[in-house]
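Missing here: one protein chain of the complex. Every other protein chain is in place.
So, chain A:
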Amino acid sequence: MTSQVSSEAGEALVGEQRSAPARARQGAEKEVRRLDRVIIRFAGDSGDGMQLTGDRFTSETASFGNDLSTLPNFPAEIRAPAGTLPGVSSFQLHFADHDILTPGDAPNVLVAMNPAALKANIADVPRGGEIIVNTDEFAKRAMAKVGYAASPLEDGSLEGYRVHPVPLTTLTIEALKEFGLSRKEAERSKNMFALGLLSWMYHRPTESTEAFLRTKFAKKPQIAEANVAAFRAGWNFGETTEDFAVSYEVAPATRAFPTGTYRNISGNLALSYGLIAASRQADLPLYLGSYPITPASDILHELSRHKNFGVRTFQAEDEIAGIGAALGAAFGGSLAVTTTSGPGVALKSETIGLAVSLELPLLIVDIQRGGPSTGLPTKTEQADLLQAMYGRNGEAPVPVVAPRTPADCFDAALDAARIALTYRTPVFLLSDGYLANGSEPWRIPETADLPDLRTAFATGPNHALADGTEVFWPYKRDPETLARPWAVPGTPGLEHRIGGIEKQDGTGNISYDPANHDFMVRTRQAKVDGIAVPDLEVDDPDGARVLVLGWGSTYGPVTAAVRRVRREGGSVAQAHLRHLNPFPKNLGEVLGRYERVVVPEMNLGQLATLIRARFLVDAQSYTQVNGMPFKAEQLATVLKEALDA
């Protein structure tokens, strides 16, 4: 495993091996350099197709065998006003010949499709970085719109960068002359021209993109061929023009990956597949009750495509009905799921409380986004942790599971289903916008290796009354798990009534008895506290004094930061929580071993609050709520400061 190479200030291309031989594969006189990793950011107007361009480059890169990590970043408006700063949409991709963990702190290459894209992103590009600009869009008015008094391409402000001015629009229109398209139609393919150029620069395989375009525009063959032509023209432009004297190779990350078959996968896709897999492993039909909300809707879309797995998807009239229908399906014996984001969780709270009281299995998937209220719909945050933990009336404990990477959403979904089915309880699955839309290579599991999630429905009486009568008690618990029986309608002899009113222990009949309520509240808590979760693993190769404790999607940047610190000789231990409720049994003991505990979170310190309350540990909270994931360098600095303190 190769460690992550740090971004040295002023160095043009990160980790570049200067001694790389010029392999004349692409034309006799063009130099080819070898890099161990590259970070590219495509940026343009919301209508420029930057997400598609990024997706395609990612696909090419994945099939080439690099390790990769992506960060799509787009506005909440479908088409924000054209040419403005708020309308800029970008896609960052980090790929390498070794194991990497984040989409990268700063791009080595910025593709700026217009002045707004340049202005919005230039601050992130280190001096010496390459910038490819679409000069056609740098008209006076467009520049004035974003506050450029003079052209940044001419006023010397980009002197520290390696700028490639390319008239992308003109070249694209020129390349598509023969297609008889209107100027406007032809212009639309300029993103494919840019993709072709970048594909040439980084020796990406192109077949899959051409096949993709022909499938995507199967009903409009002329448009399909125009896009392919633009893509090829971009590639040829790179090869022939003198401005691009060098192309780069990033070798496949062969050694970074264990043997197996891989694909690229985003968090929401992995989570959807995890739910389908859980349904198969539990041998229960999957039922999704959901209401569209960013950034969770893709799970609804994906599951809706797989009805041939017996998946029922119900787009409800509102968030409450989404979870209500799921809970009804759970009563009927389905593996029930509701998917949402923070504002939706707020609306579902009462029904989650009912699910706690009914003790039925139910998965609540929260793809967290910036809050409060509508907040930042398309940006990431981890600020729903306390809402998931405590956001209900009464004592209503709910287990919480958090995936750490996009691919990990698959395993986390299976784990959440295991807990829900074994303990007959609602379970929170806390993903976030960064995991949902980001992607990485995933080693495709063998279906035979997936966990067995089968659970037994009640089939007969489970209790004998004093007079010997055999009866069914819906709230008689399994002594090990404290789970109650799951008796689904249609089972003869087990007719029973459940509800949100406090129930008598055992019989489940309405009970207002004070002692019984006290017992039931404590029993529901004990059931959740007793859920089996694996011990927390600590990565501490050399007996550190400082522990960094993370949860959820901060895994990538935290781990990258830890590697940096260690490479520089610092000693820091790392642990990452998947289970936030209950915590792993050894968490208190682990925390006690370290002089200092640093907790980085994309909120104002919610895990730190829990840790302090539960373990009386003076955890040091480090927080960021700017809608973006942490940068590894930033966290490395925090850790180094903690080491020096």
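What we mean here is this: contacts are C-beta pairs under 8 Å (C-beta built on N, C-alpha and C of every residue); 3 or more make two chains touch, one makes a residue touch a chain; residues count from 1.
The rule is short, and it goes like this: contacts and distances are computed from a predicted model.
Missing chain, UniProt protein name, picked from "2-oxoglutarate ferredoxin oxidoreductase subunit beta", "ABC transporter ATP-binding protein", "Cytochrome c oxidase subunit 1" or "4-hydroxybenzoyl-CoA reductase subunit alpha": "2-oxoglutarate ferredoxin oxidoreductase subunit beta". In the complete complex, the residue from A:Thr84, A:Thr170, A:Thr422 or A:Asn509 that touches the missing chain is A:Asn509.
Contact with the undisplayed chain is limited, among A:Met192, A:Ala229 or A:Ala336, to A:Ala336.
In the complete complex, the hidden chain is touched by one of A:Ala230, A:Leu494 or A:Ala619, namely A:Leu494.
When you scan A:Ala316, A:Leu376 or A:Val558 for touch with the missing chain, the hit is A:Ala316. Only one residue from A:Ser182, A:Thr261 or A:Ser373 touches the chain missing from this view: A:Thr261.
Annotation: of A:Arg33, A:Arg162 or A:His306, A:His306 touches the absent chain (contact as defined above).
Within the entire complex, the positions of chain A that touch the omitted partner chain are 59, 62-65, 208, 254, 257-264, 273, 276-277, 280, 285, 287, 289, 306-312, 314, 316-318, 320-321, 324-334, 336, 350-351, 353-354, 358, 444-447, 489-501, 509-510.
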